[in-house]
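One structure, as C-alpha cells, below. Some questions next.
Shown here is a partial selection of chains from the complex, left in place.
For clarity, chains are labelled A and B in written order, and residue numbers in each chain start from 1.
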C-alpha cells in the first residue's frame, strides 16, 4: 500500500518562491482579518480609565494583566524555547527544530487569536483581546508544537505552515465543543492540547509514512552537545509547567492550587522516569531520551485536574504513574508503533503527550465526578465547576461523564483532522525532503561548515589570498 | 586616510594591570557616589509602613514592586542572556560576547542609576531608587549592548568600559531632552535606546575602521553550535520584548496594551523575515543570521507606539514591514556600508536596531499625531500623553511634531557622541587586538584546548606520567 516517495526528488525542496509566497500572503491575510475583527479588550483599551469608574475598581492592580502576565510569559517561553530546544536533540536538525518551531508558532498564534476569538471573544462584530487571549493563543499553538514533534525532520516548512493552519482551526472547533457545548473543565489542556495534539500528529505521520526512512537512520540520533541543548528545552518546560496549568484558571485559589498540584506531579514523575530508564536498560544506564521527555509527562497528566482539589498526594500519584507509562512507552511501544502500525514518531509524542494526555483526561473526569461541596465549600464548588446559569443543576457525576465525553471528542477530532491534513500534506507539491535527506538541516538552511579542523585554515573561495 | 593600525602590536593586548585598575577604581567611584547620593525610594524604604497610612493605601500589593518586578526580570534576562547570547554566533568569540556584555552591563547599570537618577529621581540631594529605576538602568545599558554589536570582536574590554561610561552619560542627557524638554513618549525606547544606540555604535565603528579586517575573515562566521547558542539569545529577546516595551508604561491598560501590540508586531515580523530570507538567497535556503536578528525588528519598531492605541493590526503592519526592511538590510545594505562607507558592523545592528528604530520613531510620531479623544476616551487621552500641567494644551499633531523632533535629536546625539567616543577609543592605549586577532577569544581569555581528538589522551605538561 505504501510506496517509496519522492525518489530522487531532492530538487523539489527548493523553497525560494513557495515559502515566501505563503508567508507573505498569509501574513497579509492576517493583517486584513485583524483590521476587520481584532480590537483591544476593555482592560487593554485606553477607555479603561473610564471603565474602571463604572466597574467601581479602585486600583489598577485589578487589571487582569497583573493576574496573568507572569504566567503568560512563562507559557511563552515554553512554546518557543521549551518546545523549540526540546527538539534540538537531533544531531543535524537543530536549526529546523528551533527555527521551524519559531515560524509555525509565530504564524499559529495570530491565526489562533482569530479562530479562538470568533468562538470565545466575539462581541458586536469585533474580537476583543487581552492577556488571556494571548495565553490561549499560545496554548493552541502548543498543540501544533506537539504534533510537530511526530513529524520532526520529515517535513518542509510549507507543510508545517499548512498543518498549522488546519490544526489551529480544528483545535478551536474542538475547544469550543468541549468548553462551551459540553461545559468541560480543561484549564491545562490535557484533552484540548495534549490528547488532541498528539493523536492529530500521530495520524499525520501515519499518513506520511516513509518506508525507507532507515536511509537517514544515522541522523536520527543525538550527539553529546545536542542532548544538552535539548535539556534546556526540557527544563524550561518542566519548571514553567505549573504556570501553564494555572495560567487561565480562575483568579485566586484556583491558580494557586493548579500551580501546586503541577509542581508535585512533576517532581514525582522525575523519580519514576529515572527508575524505569535505568531498569529497562541492560547496563542500567540512564537514557537522555527518557530524561528529556518522560519527566514532563506528569505535567501533561494533571492538565485537566490541576485546578481541581486533586490534592498534593493525588498529584504525586499521577506523576508517579506517568513517569512509568511514558518511559515504558519509549522503550517498548514506540518501536512497535513504527514496525507494526507504521507510525514514525520522531520525538515520541505518543509517550509524552498521547498517553499522559489520555490519563489526564481520565484523572480529570474522576476528580470532577468525586467533587463534593464538603471538599470545595459551597461557593468554591460552584466556582470551581462554574455550575451557574443553565449548568446550575449539573451534578459532579454528570460533570465527570461530560469530561469523559470530552476525551472521546478530542480523539475523534484528532483522528479525523489528522487524516484529512495528512492527506493534504501528502500532495507532492510541498517540497518535503527525500528519505535520505530527512533530519538534515542542510536541505532548508544555510549551514556553516563545521568547526573542527578547518576553523583556522578555512579557505574563502571568493577571495583568493592577496599575493 | 585610514592606515593599518596596531601592526604587530599583539603585545599591547596585555590587560593585567590596565583592566583591573579601571575596574577597581571605577567600582570604588561608584561606591562613593552611591554613598553620597543613592537611597531607597519610598516604596523600598522601611518607612513605607508609615507612608502607606499617609497615602491611604490599604494593601501591600499597591507597591510598585508588584506592578513592575516581573517585567523587570524579563528585561534583565534580555540584557544579560538576550544580548549576551545573541552575540555568541561567532565561532571563537563566545566568551567575549557573553563575558564582555556581562562586564559592561554590570558597570553600566550602576552608572545609569546615577546618571538617570540625577536627571529624573533627584530629591533633596538624594537619588531615590525603586524598581522602575532598575528597569530604566537596564534600558540604558540596552543601548550600550546595541552599540557593542557593531564593534563586537574588535575592541578590548577596556574600550568597552570607556564606551559604556560615555554612552550611558550621553544616553541620560538625550533621554532627558526627549522625555523632559520635548515631552516625548518613548516607553519602549525606539528612539532613546535603539536609534541612539545603533547610530552611536555605527559611528564608533566607522571611526575605528580596520581596513585589513579580512585577515580575520575566517573567524567572522559561525559554526553549527554557535548558531544554536545565538538562538537562545534571539528567543529570549523575542519572547520578553512585550515586557520590555510595557515595563515602564503607566499602570493598567497602558502596560496591558503595550504587551499586546508588541506580541503582534513580533509575530508578523517572523513571517516576513522567513519569507525574505528564503527569497533573497539563490538556493532559497533560510539564513540563520536573518532568523537570529531580523525577527526582532518588529519589537524595536513598536517601542515608541506600543503603549499608544496602535491597535493589533497596526502592530502587524509594522512588524510586516520591519521583517522585510531588516532582512533586506542584511543582504544588500550591510556589505555596501562596509565597502562604501567603511562601516564594519559585526552584528548588523543597523538592520536590527538602526532602521527599525527610525521606523519606530516615525510610527510613534504618526500614532501620536493621529490620536483622538474618541479613540482614547477623555481621561485616557490625557493619561496616555500626559497632557497635564504645562502640556495641558498640547494637541496630538503638535505632539507628533515633537516626537519627530525626538528622532532628530537622538540621531544628532548619536553621531556627535559616537564621533567623540570613537576618537577616544582610537587612542593606542586601550589594548585592542591586531586585525588578524579580531574575533578571537584567545587574546583576552584563557581558552581551554579543544575537545576533539585530545579529550581522552591529553597530556598535562606539569605532571609527567608516573613511572
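Just so we're on the same page, a contact is a pair of C-beta atoms (placed from the backbone, for glycine too) under 8 Å apart; a residue touches a chain by one contact, two chains touch by 3 or more.
Since we're looking at a predicted model, the values are computed, not measured.
Undergrad: Wait, 2 copies are placed, so what's the full copy count for the complex?
TA: Taking the entire complex into account, the copy number is 3.
In this section, only the chains that are shown with their structure count from here on.
Undergrad: Using mean CA coordinates as chain centres, what's the gap between subunit A and subunit B in Å?
TA: So the centre of subunit A lies 32 Å away from the centre of subunit B.
Undergrad: Per the contact definition, I'd like the list of subunit B residues that touch subunit A in the complex.
TA: Subunit B residues touching subunit A: 59, 61-62, 66-67, 70-71, 74, 91-92, 214, 217-218, 221-228, 231-232, 235-236, 238-240, 242-243, 251-257, 259-260, 263-264, 266-272, 274-276, 278-279, 281-288, 291, 295, 309, 311-313, 316-317, 320, 375-381, 383-384, 452.
Undergrad: If you look only at subunit A, which of its residues touch subunit B in the complex?
TA: That would be residues 14-17, 19-21, 23-24, 26-28, 30-31, 34-35, 38-40, 43-50, 52, 59-61, 63-66, 69-70, 73, 76-77, 80-81, 84-85, 88, 92, 94-95, 98-99, 102-103, 106-107, 109-110, 113, 129-131, 134, 157, 225, 229, 232, 444-452, 455-458, 460, 463 of subunit A.
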